[in-house]
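A protein chain is absent from this complex, but the other protein chains hold their places.
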Amino acid sequence: MILTDSLLDFFLETRKHSEDICIPLEIEDYVVQPIVDVSPPKWHLGHTTWFFEEFILKPHAKNYVLFDEDFSFVFNSYYETVGKRVVRSDRGNLSRPSVKKVYAYRKYVTDNIKQFFNNTQGEELNSLLEIGIHHEKQHQELLLTDIKYILGNNPLLPVYSDSFEDHPAESHSQDWITIEEGIYEIGHKTNDFCYDNELGRHKVFLHTYEISNKLVTNGEYIEFIKTGGYQRFDIWHAEGWDWVNQNHVTSPLYWHNIDGEWHHYTSRGLQKVKKEEPLTHVSYFEAFAYAQWKGYRLPTEFEWEVAQAFFPWGKRWEWTESAYLPYPNYQKADGALGEYNGKFMVNQKVLRGGSVATPVKHTRHTYRNFFHPQLRWQFTGLRLAK
Amino acid sequence: MILTDSLLDFFLETRKHSEDICIPLEIEDYVVQPIVDVSPPKWHLGHTTWFFEEFILKPHAKNYVLFDEDFSFVFNSYYETVGKRVVRSDRGNLSRPSVKKVYAYRKYVTDNIKQFFNNTQGEELNSLLEIGIHHEKQHQELLLTDIKYILGNNPLLPVYSDSFEDHPAESHSQDWITIEEGIYEIGHKTNDFCYDNELGRHKVFLHTYEISNKLVTNGEYIEFIKTGGYQRFDIWHAEGWDWVNQNHVTSPLYWHNIDGEWHHYTSRGLQKVKKEEPLTHVSYFEAFAYAQWKGYRLPTEFEWEVAQAFFPWGKRWEWTESAYLPYPNYQKADGALGEYNGKFMVNQKVLRGGSVATPVKHTRHTYRNFFHPQLRWQFTGLRLAK
Amino acid sequence: MILTDSLLDFFLETRKHSEDICIPLEIEDYVVQPIVDVSPPKWHLGHTTWFFEEFILKPHAKNYVLFDEDFSFVFNSYYETVGKRVVRSDRGNLSRPSVKKVYAYRKYVTDNIKQFFNNTQGEELNSLLEIGIHHEKQHQELLLTDIKYILGNNPLLPVYSDSFEDHPAESHSQDWITIEEGIYEIGHKTNDFCYDNELGRHKVFLHTYEISNKLVTNGEYIEFIKTGGYQRFDIWHAEGWDWVNQNHVTSPLYWHNIDGEWHHYTSRGLQKVKKEEPLTHVSYFEAFAYAQWKGYRLPTEFEWEVAQAFFPWGKRWEWTESAYLPYPNYQKADGALGEYNGKFMVNQKVLRGGSVATPVKHTRHTYRNFFHPQLRWQFTGLRLAK
Partner (left out) sequence: MILTDSLLDFFLETRKHSEDICIPLEIEDYVVQPIVDVSPPKWHLGHTTWFFEEFILKPHAKNYVLFDEDFSFVFNSYYETVGKRVVRSDRGNLSRPSVKKVYAYRKYVTDNIKQFFNNTQGEELNSLLEIGIHHEKQHQELLLTDIKYILGNNPLLPVYSDSFEDHPAESHSQDWITIEEGIYEIGHKTNDFCYDNELGRHKVFLHTYEISNKLVTNGEYIEFIKTGGYQRFDIWHAEGWDWVNQNHVTSPLYWHNIDGEWHHYTSRGLQKVKKEEPLTHVSYFEAFAYAQWKGYRLPTEFEWEVAQAFFPWGKRWEWTESAYLPYPNYQKADGALGEYNGKFMVNQKVLRGGSVATPVKHTRHTYRNFFHPQLRWQFTGLRLAK
């Protein structure tokens, strides 16, 4: 069990980091929602704050006065247990509360949490605080990717920050790692924090397989494009092929072909695509089609977890072939927190790893991220298996 | 012909008024677009500016340097002649250019126009400037109604301004004005400014009719609601009835029934509906159904124009029974300005009058406003005829 | 007033004609509904029958036994007064009642009407019967155009009938008819049958105008296509331009360009387009754009009605510039029959004339047909004015 003091430090550091991410923004950037999957930055700032207020202060802190009674309606994301909420697609229609007010809300709740934990201790409360911190860290990743989408789809293509690096290359050469067939254990086992979807540690049998020690690069993907990968129906899922055609997809997200040369929008603005960098912003459909074209396949999440110690990871969230499903003996949490993971376990694919946008201490080798197969605004990539 | 000096004053006064309307706004309010018909305030400020740049400075002012080359793409509304543009439904997805930048753009163009007209004179140029001014005045009305929509659909229902009065009552008692049958002349005839759709002054024959000297009031409309007006298909158009049912319409826009009492969002915040005030924020479908229920009808735009001298008007845009069509001998303007009116002459209804949001010197008795029959975010109202 | 005997003959002849239209059909052709505007032929046969049952036999014929209680639900088109009904878009999903059953229904109702009118007389009943007959005639036209759509959109392009002529040429040369300015009377005035929307005979003032004595031909329209008519935004309404682009419209309905030569599906199968034949199957948007391109305009419905004695008409329904609106003093009928016309008086354009598909004795110079501006599966055409 974590000591309250170090947990409070972790809390304060996390709260600060969310705000640091927003330093380069204009106030206007906090407000917009260009697609339904992207939330306005001020919404993330408010929602992560509301989480602490709703699940800790409101039920546990005696005499706590809500900052604003209407904020539960504005900042609830999907917790049906907790009451009504703004529909997701309407988040970008709300000019109020203002950014200034949201920062005031953050300060108010942060101060109250600090004061409350200085006076109150307890394992259950610490555990709630820890969940809130990890919840905010998860939103920090979304905050970064949503900001990238907001700026990267603006016709003026403004720079986010010169210090943020989306595209760190992997310098080692590609090789195959062989894992022998056998029974392996999957799932979280330490006492450290994890989400409920990682629990139910269990055995799986894996046949012998090989997995690449390196992510697929931009250069390799350019080959796929050049040889007509987006025009060959036979390497796509039927739903992937429909997605390609309905959306006229011909390259990863943020890529622009300017006078025959591939460029992409990065956090530093529009730049030439470098061949050696790991590919990113592809959907599961594209990752799958690429693997088919290459004559290989994507690993399952179990293959990834068992092999992960043998290759570097953490730059890209990596699509796996696994569907997002409960582990044997999966138990969802009670009450509203039980809505965190379980209710999304259909029609989604698992991603493993972490990305340049993942905050420190937020991922681990048992972490299960998940998205619908057509989404690609996260820093997604892929690793081949055979 | 207007003298250049007084025209420049008119120009500067108009430019200033657009900005005055925005004084009560937070920066965030400038950005959002809750429905496709509403544009973000900063878009209005930029678009009206672009109009002067595109149609006067760019073609006529030697050595004029564009403020920003990308702004034509961002701020063009619907002029196909002029090139590509942001699709209308994407206006609220653009956080940049920032509000500050838009104000800088306004200043730059205003200064350039001033300087240009101080050195250059000419009837054609004056006429272009005059169109630009009236164009901006038209957007001032939209600016106000769009702001009302942005704030009035925010769950926090923020106040816009305590000095703006949406709901001025008409104190005189209702009576019928009789107009005898005969041939009347319709359309603009003075040398003052008007739009091309008012020209083609022509004769129409009107049968004897009566028209009310007073707008329908909230109190009268509450009767309509109470007696089941929204549930009686027989008084609605088929498309109106579909609109009511698909959108679950049970009252005018901005109305809320709180504990059995009608309230509405006004520019001063949520208030009780006062029975004596003229009804507003109803669609043509509702206006028509109300008239049917009452046993009367809406006037045509010709009946309105011929009778208008006999009643006060200007608080509400008044729905008429007339479809928006060209007058005999209608000639649309050459080039891009020809796209101003003519291409909208299908599937829209004419409104006559003006409203509390219409800027001074912007309406006249021949002015033809027009909207699709389901829209109601303008200050629309109705007057009965028989 | 029509004598009952001759009215009964008219009735029987009309009933027979509907069935004659269907002689060339396979049973399968009676069932399908390829677009929402097209109804399955068996639905037309049943609906016109239901009309007599619902409005004459059920309320007036003592001891009349309904053929099938469920048929009111199946065959009601849009009469809200009469109760629930199959939604329009579901008509093609109903395999039952079978075609055989529908013919049995027709015979049953026809026999009952005959028997009833042999024993009962009366002006009001005759008037109802006359409406029912005209209602069925109106559906005969739809029956023909719906059959054309069903077969003409089948990839096998089957022939409907070798004896039906869709494309009769006008052999006279084009000329302009001048009508002098003045007050004219519009609307129905004899004692013969007409719909409620033709009544309210009234005066209109017309300025001097000219109208063509000839319909626009295929050859003229091919010129429009060749010179880029479908690519020039400036001659289209904004909504027309959207319609062209969203639907990739590049020619009239049923036209196919085969090896550079225009062909079209006709009731006799696929044939070369003949230049001298009057154009058909164009939308109002296309008719308007053509007139703009040519430098002329469409006539109003009043101009058409006043001039119609001076030119031949009846091959094509002719788009006018007029919106479909009530005449002064328009009174809609009581009860369900009041739903016949009035509730459609918004967002539609008036067509005048009649077409090769219009049954005999069904049109007249005061007849007002109406459709939404994008529709073109009727035998629509156009005549220019200036």
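Which chain is which? They are A, B and C, in the order written, and residues in each are numbered from 1.
Quick note on the criterion: a contact is a pair of C-beta atoms (placed from the backbone, for glycine too) under 8 Å apart; a residue touches a chain by one contact, two chains touch by 3 or more.
Predicted model only: the values in this text are computed from it and were never measured.
Of C:Leu94, C:Ile225, C:Leu270 or C:Leu375, it is C:Leu94 that touches the chain left out of the display.
Considering the full assembly, A:Glu239 is the residue among A:Asp192, A:Glu239 or A:Glu276 that touches the omitted chain. Looking at A:Lys100, A:Lys189, A:His202 or A:His256, the residue that reaches the missing chain in the full complex is A:His202. Take chain A: the residues that touch the chain left off the picture are 78, 80-81, 183, 202-205, 207, 209, 233-234, 236-241, 284-285, 288, 297, 321-323, 325-326, 328-329, 338-339, 343-347, 349, 373.
Think of the hidden chain as still there; on chain C it touches residues 26-34, 42, 70, 73-74, 86, 90, 92-99, 150-151, 153-156, 158.
Everything below uses one rule, namely that only the chains that are shown with their structure count from here on.
For the pair chain B and chain C, the distance between mean C-alpha positions equals 37 Å. Of all residues in chain C, none touches two or more other chains.
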